[in-house]
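Left out: one protein chain. Kept in place: all the others.
Lettered A, B and C in written order, each chain numbered from 1.
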Amino acid sequence: MFRSASNFSDNVDAVFLYIAGLSLIVLIGITVTMVYFVIRYSRKRNPVPKNIEGNLTLEILWTAIPFLLFMSMFYFGWVGYKDMRAIPADAIDIRVTARMWQWSFEYPNGVKTDTLYVPVSKAVKVDLKSMDVSHAFYVPAFRIKKDVYANKNNNLWFRSDKVGRYDIACAEYCGLNHSKMYSAVQVMEQKDFDAWFAEVSKKAGVQPTLVLQLKK
Amino acid sequence: MSDHHSQENVHVVDYGKYIFVWLSLLAFTGITVSVSGINLGNWTVVIALVIASVKSWYVLNYFMHLRHEDIVFKIFISVALITLAIFVSLTFLDYSFVR
Amino acid sequence: MSSTAHTHVAHRDDYGSRMGMWLFLFTELILFGGLFIVYAVYRYMHQQEFHLAAQELNTTIGMLNTIILLTSSMTAAMSITALQKGNVRFSMSLIVVTILFAGTFMVNKFFEWSAKIHHGIYPGSKELVMRPEGEILYFGLYYVMTGLHALHVIVGVTIFVFVLVFMKTGTVNQTAYVKLENAALYWHLVDLIWIFLFPLFYLIH
Partner (left out) sequence: MVNVAGPADKIEPSFLEVSTNKYKGILSWLLTVDHKRIGILYLFSMMTFFSVAVVFGFLIRLELIAPGRTIMGPQMYNQLFTLHGIIMIFLFIIPGLPAVFGNFFLPIMIGAKDVIFPRINLFSWYLFITGGLIAVISTMLPGGSADTGWTFYVPYSVRTTTNVIPALAAAFILGFSSILTGLNFVTTVHRMRAPGMTWFKMPLFVWGLYATAWVQILATPIIGITLALVIVERFLGVGIFDPALGGDPVLYQHLFWIYSHPAVYIMIIPAMGIVSEIIPVFARRTIFGYRFIAFSSLAIALFGSLVWAHHMFTAGMSDTAQFVFSFLTYAVSIPSAIKIFNWVSTMYKGSIQLDPPFLYVLSFIFQFSIGGFTGLMLGALSVNIHLQDTSFVVAHFHYVMFGGTGFGIFAAMHYWFPKMFGRMYNKKVATWAWAITTIGYNALYFPMFIMGYLGMPRRYYDYLPEFQPYHVASTIGSWILILGLIIMFTNLIVGMRRGKKAPANPWGGATLEWTTQSPPILENFHTIPTIEKGPYDYSQFEIPAAKEAQ
């Protein structure tokens, strides 16, 4: 169930593990110190307390060190995010329409589907549009998500490296069947995708091209 | 306890001063209306807001007696105005750049 | 239970009262500030349409109302001076004048709104929904912001009426006038907000 299947997944997981690892170390540090103090300086063992007003060096240290660590977290998060925004020029452009409570996908030549079929290792750009309230396009296995609005053109891109079927969920609360608003990305080998695309295009009576058709 | 002088000295402002301030405010109103007729592009709204700010400065200082109040009051109102300015400018971080 | 009626909170703190009032005014300021944020964002997004829509407002009425409010602010401020000088009757008449100005403001507002509504420009009207998005937003904000301001005018008048009663009974007098000061502060805020509303809605050319 927990798969990483896009060009972003590994980086997101790595940044997450970096922050989680650091956090865990500090959390254990804080907890162990706290429990140690509670035991070592209990009323029984240490009946006479010692007043310590503070320590400037310590204050500076525990302001500066977290600051540096936080900046590194910020930096890695930002770098990863910048990749998500750098949409390759040759990406296949697919329009995604969200409505209560389903997804539909439209390919550049006008073919419409209710599952997102994409070729493996190819950049795919999705343009998001809602027909009613706000939704969010979320593919957990790809670590990508974007809100979908009625009059705002949001988009995102991904490149999936592993053939397979991955869930698309709606992540912005949208009413009664919000939790049923699932669809899927089907990542196919290039030749399988070509064959599938030729077939659906033929059925729809259009050319199987992934270049945007100019409307007449 | 820096601010514990509950019955502070009373400031009685002359009627004349109020009339002077009122006349200035009317003058600024006239200016803002006549300037708005000139097309200055994006500067129109800037000028309108600057004049409005000058007018508010008069109202705050004279009508609302801010100039006779303690420094605490002035700090307070700066805090409130800065907060509002921050809300506006951070919101525009989103809108004034490519979304 | 022994219920001794204590003289709870005996000492008077005019300074504290004014401080509380100012803090309250900040909340009003930020309340309108939220609307100004909405206004700024939409004006930024729809500059042309805001310009077009603003042509339809009556600048003369707007200017007249600006002058009325500025004058009423002056009379409100003067009423404090009058009371400080011990001139209770004069102070009260200045408040009455302030209230009358407020009434005139509202009458103007009434005519202005009815003219707009008469032309079919009101929220949800067929005429308005047909228009471009920016104009719908402009008029939406126009009604909300001037409407909320008008509500504040009404509240201000109510406060002044209370102060008049207090002056009549002597609760507010030459030595204890913080209630009048606070009422006037509120009224000046109403004026302040109008100082910004006027150019932002009436003077976009």
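In this section, a contact is a pair of C-beta atoms (placed from the backbone, for glycine too) under 8 Å apart; a residue touches a chain by one contact, two chains touch by 3 or more.
A quick note: this is a predicted structure, and the numbers were derived from the prediction, not measured.
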{"item": "Neighbouring shown chains of the undisplayed chain, as defined at the top", "value": "A, B, C"}
{"item": "Chain not shown: contacting residue from A:M73, A:A91 or A:A123", "value": "A:M73"}
{"item": "Subunit A residues that touch the omitted chain in the full complex", "value": "1-2, 8, 11-12, 15-16, 19-20, 23-24, 26-27, 30-31, 33-34, 37-38, 41-43, 46-55, 58-59, 62-63, 66-67, 70-71, 73-74, 76-85, 132-134, 136, 138, 140-141, 143-147, 149-152, 154, 167, 169-180"}
{"item": "On subunit C, residues whose C-beta touches the chain left out of the figure", "value": "1-6, 8-9, 13, 15-16, 19-20, 23-24, 26-35, 37-38, 41-42, 45-46, 123-124, 129, 132-134, 136-137, 140-141, 143-144"}
{"item": "Positions on subunit B where the hidden chain makes contact", "value": "1, 3-4, 6, 72, 79-80, 83, 86-87, 90-91, 93-99"}
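Heads up, the rule we're going with is that only the chains that are shown with their structure count from here on.
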{"item": "Whole-Å gap between the CA centroids of subunit A and subunit C", "value": "48"}
{"item": "Computed distance of Cα centres, subunit B from subunit A, in Å", "value": "46"}
{"item": "Subunit C - residues contacting subunit B, complex", "value": "11-16, 18-19, 22-23, 26, 29-30, 33, 36-37, 40-41, 43-45, 59, 63, 66-67, 70-71, 73-74, 76-78, 80-81, 84-85, 181, 184-185, 188, 191-192, 195-196, 198-200, 203-205"}
{"item": "Subunit B - residues contacting subunit C, complex", "value": "3, 5-8, 10, 12-15, 18-19, 21-22, 25-26, 29, 32-33, 36-37, 39, 44-45, 48-49, 51-52, 55-56, 59-60, 62-65, 69-70, 72-73, 76-77, 80-81, 83-84, 87-88, 91-92, 95-96"}
